[in-house]
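The other protein chains are all here in position, but one chain of the complex has been omitted.
Let's look at subunit A:
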Amino acid sequence: FHPSGKQGSKTMNRKKGDKGFEICINNINFQRKSVVGYVELTIFPTVANLNRIKLNSKQCRIYRVRVNDLEAAFIYNDPTLEVCHHESKQRNLNYFSNAYAAAVSAVDPDAGNGELCIKVPSELWKHVDELKVLKVHINFSLDQPKGGLHFVVPNMEGSMAERGAHVFSCGYQNSTRFWFPCVDSYSELCTWKLEYTVDAAMVAVSNGDLVETVYTHDMRKKTFHYMLTIPTAASNISLAIGPFEILVDPYMHEVTHFCLPQLLPLLKHTTSYLHEVFEFYEEILTCRYPYSCFKTVFIDEAYVEVAAYASMSIFSTNLLHSAMIIDETPLTRRCLAQALAQQFFGCFISRMSWSDEWVLKGISGYIYGLWMKKTFGVNEYRHWIKQELDQIVAYELKTGGVLLHPIFGGGKEKDNPASHLHFSIKHPHTLSWEYYTMFQCKAHLVMRLIENRISMEFMLQVFNKLLSLASTASSQKFQSHMWSQMLVSTSGFLKSISNVSGKDIQPLIKQWVDQSGVVKFYGSFAFNRKRNVLELEIKQDYTSPGTQKYVGPLKVTVQELDGSFNHTLQIEENSLKHDIPCHSKSRRNKKKKIPLMNGEEVDMDLSAMDADSPLLWIRIDPDMSVLRKVEFEQSDFMWQYQLRYERDVVAQEEAILALEKFPTPASRLALTDILEQEQCFYRVRMMACFCLAKIANSMVSTWTGPPAMKSLFTRMFCCKTCPNIVKTNNFMNFQSYFLQKTMPVAMALLRDVHNLCPKEVLMFILDLIKYNDNRKNKFSDNYYRAELIDALANSVTPAVSVNNEVRTLDNLNPDVRLILEEITRFLNMEKLLPSYRHTITVSCLKAIRVLQKNGHVPSDPALFKSYAEYGHFIDVRIAALDAVVDYTKVDRSYEELQWLLTMVQNDPVPYIRHKILDMLTKNPPFTKNMESPLCNEALVDQLWKLMNSGTSHDWRLRCGAVDLYFTLFGLSRPSCLPLPELGLVLNLKEKKAVLNPTIIPESVVNNQEPVNSTNNHGQSVGFQNTFSNSQEEEEIDMDTVHDSQAFIYHHLNMLERPSTPGMSKFIGKMICSMPLHSIKHLLTPPISVLSGKEQSSGEVNMHPVSAAPLSVFSKESNSSKHSDHHHHHHHEHKKKKKKHKHKHKHKHKHDSKEKEKDPFAFSNSPASARSIRSPSLSD
């Protein structure tokens, strides 16, 4: 019966009534953080035997379910609450990831699954068979939700409204099930009726049109009635309730902005620009904004900065700013524009399935890019594209690739498209957050590639077509089955492209969408004077992880004396060399102007050139029409010409990066010239500052004149009459503002021959701080001052320490004393006159950590911990937490790591919880190939619990925990776990233990004596090794092998005693059958080693290892990386032995511990038996 029920519910999910969904939340209690309400959904059965309805629901307490007013039975089962029920010894991430993916699949609404299964009362079966409407009414409540709905209740006097208490929905991808039962899918559309009864002083903002607001009978509350007639997926439903201030957009009265009390002036300024974004999108898409209204809500403790939902967006309140703030303005505008782009693609047009997500993210990202180009200019746009490209390239090369359009065939593990990753990409909820960010980045870059191929005009036509089809569909009744037009699929999108443009973009899609990886080009050239030909050699690396082979056209631009010429090379399988004929003869007319790509003609000083060659510079793929990394070799003078004369900012930035390797006076001159040139893009100039600092440091012995940039800064920003005093601030010119901010930061990186920051530079920066005067400035100088503190921090060099003396005030370096003086004053002034977003506090905390790290100030996390507490501004908390994370790593502090992990579990702000894991992953206290005192069993247990069951309320957090676990312990069994005392090897491929019948148990006994001797040998070697470095250690392979052998034998020996005869025989055979290298593997996680002592049979222990981790296991265990890992492991043991001398005793102790635990495991076994049948493992 079950399959048919499933089938039925699946069709149910596909077909929902046009009346659709009704949510009514009639009580929201801020004090108790609880919500009470009901939902009512109307279902049109499309198959006769629908007897079960599956819905998504998490956290909600469900009181009562009625179907057409008849009480209905229901079952609630959420396998994601605890991913692995039984598996307590293994601690194998590979296993976890598979189990987690299975658990998510088991409740995936797109597959017709859900946590809540409602049985249709048998009285209604006949009714259903006639395909008549079903109304499902569910009463639910939500008590102290940990995810999905976030309450912010400041702890102070006054009513909830006076306190600014508010609540809002949040989460990553489809997270609506966290706050009401629904079909939590992006592809299940229905219309919505939403009702919220809230305190009279509060406002409830939700999707669709506010129809009316009605007081309750006691006049103390009001009910907001919303109606959303455009078919919308449950995942795009949102809610925000709070004592919001209301601002009707003065330009567009359908648009309403909401912010928390007291922030109205900021809201006015921040949103004053939004109408221009609206105009832009409507114009390029030639389509009106699809909803009849739009709402922006700015809330505190946001989950993400921008969250887009149907007809409303929820923003972080920290995006609000006044007119005095420069730096935040473009950032906030970008967020607004992003949110609006997602209204069209993401909210109005939803996706068919998860594998179509890239189309939505791609289109919204792409049109957002167009808006960037229009608003901030082509330079900013190209700079951004380059930045995004660099990011995705770096990420793919690091992790092995991002796949936009994963196709999952019937067979599961064999064609897992992302076996290089430590998580499954089958569901959005199993994705690492970083991967998802990069996924979005790649999606919009690929859209840009498509644009390159079919032209922007066609591209916009395609979008218009998608939108107009969708808006026609949205006005239709449900029965017309038109609503699927509102869902975009990859194939539909591609069809649309080929219909509109008539072009075949299949190869492009195949390369970038259906396949992961980027291209890595290495280019070099030679000029053949005789033939007047440029011989270009382009090599590719397509064997490293994250790379792919590129075949197809590649544009190369050659700037010659006579002009700039584009060549399209055909990159093919075997051709590396390409001959490009040159147009100019070298150096004929010296005085002639040189035409550039953009038609401009310039005079150049050609004296630096190679007299024989007409080539000024060469660029490979200048338009970034391949997702690639290019490493190109050309001489320094060519890079210098490129920097000075090429007008493309990307080329200039590439040249700057390349010049780092050429510390010559010519490079210095080129960079200085760029710095001074006002027409040059400010970001290029900023970049030139840092490059100049690097070059100056490389040239330190030959450097002449004042420190780099000093005279330039003086000329640009200091008084004419008194050059040591900076002008009073005037930030009207943003370009020079950014330059003024950056130059001191770069200058502070200068070092003299002793590798110290020159005194002159430090004094210069201190003077900038001293004479800083913002009284006449229209803008706030908080970012500028913050960067001056960053500059001070940059000037710090490691303290010269004599015999590990304790850092005290008396031996404080006088320069550091001056720096500390400033930091103290700044940090204290922040308490009295706080700066915008507390930028100065943030910089001060960072600087203090730098001083600690460099040994000038005693390393101590106490200060940071106090700033990291709840109640500080989020930026400050993150800066402080970052310092604690760094401290944890440098000082290997277990206490601080525990403190951080406690915060991950308990902090009220979801973003902080996520960020701590993120920072720990980026700056880990240790990694899988590293020995650390922090790496112990308790930590493994703790993290395992965290990802297994502690983070079930937040997809993003759980994936963050998985990322951290991966960074610390790798995919396989964490090396710090004690060795299982009984070796039973399972051949996971065949799902059974393999015995070698030729080997008899006696061999174990025979081997006993020699083993003991090698054991001693190993000990002595280990002792010598402590004085050698780790490299040497790794070379001694044999010893470690013997050592581990001894270890195993020892344990086997111990186990010989009590276990069932069958068991010991079993083990003995198995050990002996293995060659040496596999014995090494025996000690490592991928091999499941089970304790059979207390178990009556091996069978019980077999099942936790499901079919899941097979493929990865076999790969992992063979990789060389892992054998390195084993070396470490063994050495650890050696050290232990050395320390305790009585290793055996130690192990005995351990055994007894295991014994204590084991009965527990045994009693658990019925549960584990159940887990076989649980959806996380079966399916």
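Criterion: contacts are C-beta pairs under 8 Å (C-beta built on N, C-alpha and C of every residue); 3 or more make two chains touch, one makes a residue touch a chain; residues count from 1.
The definition used in the following text is that contacts and distances are computed from a predicted model.
UniProt records the chain missing from this view under the protein name "Transcription initiation factor TFIID subunit 8", selected from "Cullin family profile domain-containing protein", "Alpha/beta hydrolase fold-3 domain-containing protein", "Transcription initiation factor TFIID subunit 8" or "Small ribosomal subunit protein bS16m".
For the options A:M743, A:V761 or A:L820, the residue in contact with the chain missing from this view is A:L820. Shown as candidates are A:A103, A:V203, A:V306 or A:L404; the residue that touches the absent chain is A:V203.
Listed residues A:N318, A:S364 or A:N379: the one in touch with the omitted chain is A:N318.
Screening A:F74, A:Y867 or A:F969 for touch with the missing chain picks out A:Y867. Checked against the full complex, the one of A:N98, A:N139 or A:T256 touching the unshown chain is A:T256.
In the full complex, subunit A contacts the hidden chain through residues 154-156, 163-164, 200, 203, 209-217, 219, 222, 245-248, 250, 253-254, 256, 260, 262-266, 268-269, 293, 300, 317-318, 320-324, 719, 721-722, 725, 770-771, 773-778, 780, 807-809, 820-821, 824-825, 827-829, 831-834, 836-838, 848, 851, 857-858, 860, 862-863, 866-867, 869-875.
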